[in-house]
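One protein chain is absent from this view; the other protein chains keep their places.
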Amino acid sequence: MILILLRKSAMLLLSAVILLLLTFWFHVRSNDLGDQDLFLRFLIYLNRILRLDFGFSAQSSRPVSGEFLEYGAATAELCLAAMIPSLAAGFFLGCFAALHKDRWLDSAITNSSIMFSSIPVFWIAQIFIALLAVRVDWIPSNGRISLLYSTEQITGFILVDTLLRDGFGDSFLNALTHFILPVLSLSILPTTEMIRIVRNSLYSVMQQNYIKAAFSRGWSSWYIIYRHGLRNAMPSILAQCGSVLFLTFTSVIIVENVYNWPGVGTWIIEAIRSGDVNVVNAYLVLVGMLFVVLNISLEFAADLSIIYLNHPGRGRSTPS
Amino acid sequence: MALLDIRNLSVRVGPGRDALTVVDRISLTVNEGRILALVGASGSGKSLLMQAVMMLRRDNISYSADRFKLDGEDLLKIPSRKRRRIIGQNISFIMQDPRQSLDPTMKIRDQIYEVMPRIPWYHVLSRLKNFFRRTRSKTAAALLHRSGIRDHERILGSYPAQLSDVECQKIMLAIALASKPRILLLDEPVVNLETASRLQVLKLLDRCAKNDRTAVVVICNDLASVYNFADEFAFMYAGQIVERGSRDRILNNPRHPYTASLIRTMLELGRNGRLKRYLPVLSGKHPDYRSMPVGCRFGARCRRARRECNREPEMIISKNEQYRCHFPLEDGALYEDE
Partner (left out) sequence: MNSGDPLIRLSGVCYREHSPWFSRLFRAEYILKDISFSLEDGESMAVVGDEDSGKSELIALIAGLLEPTRGRILYSGQTAAANPRNRARNFRMIFQDQETSLNRKLRIRDILQIPLLINTGMDRRERLERIADTLNLVDLPESIAGRYPSELSHGQMKRVSFARALILNPRVILADKSISSFDPNLRAHICNMLLRLQKERRISSIITTSDLDLVRNISDRLLVLDRGEIVEFGDTRKILSAPQSPTATRLLMNYYNEYRCDADHVLERGRKAVKHHEF
């Protein structure tokens, strides 16, 4: 347990150092530093990053870290809103598919998930706009909230903010309608990925004899899935969940740009276009660190679940 | 009346039109308090028959039967979900590899608690939870004790990977007996065990049948391993039951040539005397389900086969013997035709 924790922290440290070296290289290339000692510069750079001081944005002349927080909250809200339902839905649909493997329900779920996963995000997003926002004009497709309402920030999460300010009123509903299209187009890919992961891991477990033995005792399928199936499939599901997160993070940039969502995605694209070096650097460091931390903590969770469930790998081994 | 009465049970394997009939119109009755050994070569459809009796749902396998009565209740008329529950409560099934039939991630304790009958209104009586916990662990220990395990504490607290094969088999027996089944089905329970452990398991089965009046059906491919524990034998060949009868009758006067050949092999192997001698074997091969021979399925390997054997023999049922052969062996004819 402690050993695993140590190993994971060592991995974390190593990947963080590699990441920082890469971004430092970017920093050196983008800012002309003259003949200064590289090592010294790196220490200074490190010091600044540890204090979360990324300089000022060239566009808005505001501190980059403050801006990142503001945009990051918008992105995080969108990601959470898309990911929580899609993880849950993917989980249940995957269980269904594994339970009814090779029957019509399974083929319906898997085939439609393959179909949806092969649709490009930017395309489906534009189709949504064309159909739901332009043709019938039911749902707004631009920004986080209508300009009629004040956008003063409290927590940065717009749904929470409007709720806190006006209660369950017009502004909250307006913000909610702004959420529908981005969330819809963002949640397609993670859902299909989750279905694939859960179906495959659960199915390989459902082939085992102890599952058949449980079925032979006449218990209900969902009880067996819960008690024996998921219990044994959990480590492999957890270990693969990282790919769902990364899928969401990469597609959120596209979605934000299509729906003009004021998040990290639009921010970084704008910064790249206008050559705003400080912003790009901050983005690289912060998002890179986020990914490293997430990935390693997911692996740690998978290891913990293996220990907790005492997998056969730890038992007495028998040869041949 | 028989506890389990199955008439013309067929199992078809494979998708749609290409399905092969592997178990072909088998009629099986199982009686209370008797041990029935189902003997046959591997590939004769014994395991499939057991799965069909449990009505386990599997890909590409379909079952059909004319009659399926459990203790007088016709299960074919009951919706499938309820049917599965009734079968699960009344019939316990132990699969071939005991270690793999235990969940590797759960302690034995939890797996035994899981199968014990739930205490009704458990959550209402939560004040008495401690009392129930104690009785529960006592019951689990008693269950293990009954299936021949002495050190309950160690077994209850360990995972399947930490236990030996025979311990796993005994735990599976304890789990199977926890729901007080009327029928116990075992798929090759002793095949990978040592002699001493085999004896323990078989004696347990014997006790189940004699004391609790459980009907026990043991699948085995080796006659020698069960022959002094079973009361009755049924021999399967190529998806059909070819002979059935009580132990004494079968061992002394087998009727079907296939049965006779098995008994002959067993006796020859067990005979003291010369070392390094060749054993009698059946010539030919077990027929392929894809191209089943016309008429008697054993015909190609049978020395007694004549022209009539091109017609499929019916099951001949008399008072204490059932066999499927046109030219059955006479009394005491076990060694005559070799």
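Letters are used for the chains, namely A and B, taken in the order the chains are written, and counting of residues starts over at 1 for each.
As a working rule, a contact is a pair of C-beta atoms (placed from the backbone, for glycine too) under 8 Å apart; a residue touches a chain by one contact, two chains touch by 3 or more.
Since we're looking at a predicted model, the values are computed, not measured.
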Contact residue for the chain not shown (choose from B:268, B:308 or B:330): B:268
Option from B:77, B:285 or B:319 whose C-beta touches the chain left out: B:285
Where the missing chain touches chain B, by residue: 40-43, 164-166, 188, 191-199, 221-224, 227-228, 247-248, 251-252, 261-263, 265-271, 275-282, 285-286, 332, 334-336, 338
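Everything that follows uses one rule, which is that only the chains that are shown with their structure count from here on.
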Residues of chain A defined as touching chain B within the complex: 101-102, 208-210, 212-213, 215-219, 227-228, 231-232, 309-312, 314-316
Residue ranges of chain B in contact with chain A within the complex: 54, 56-57, 59, 84-89, 92-95, 97, 100-106, 114-115, 159-162, 179
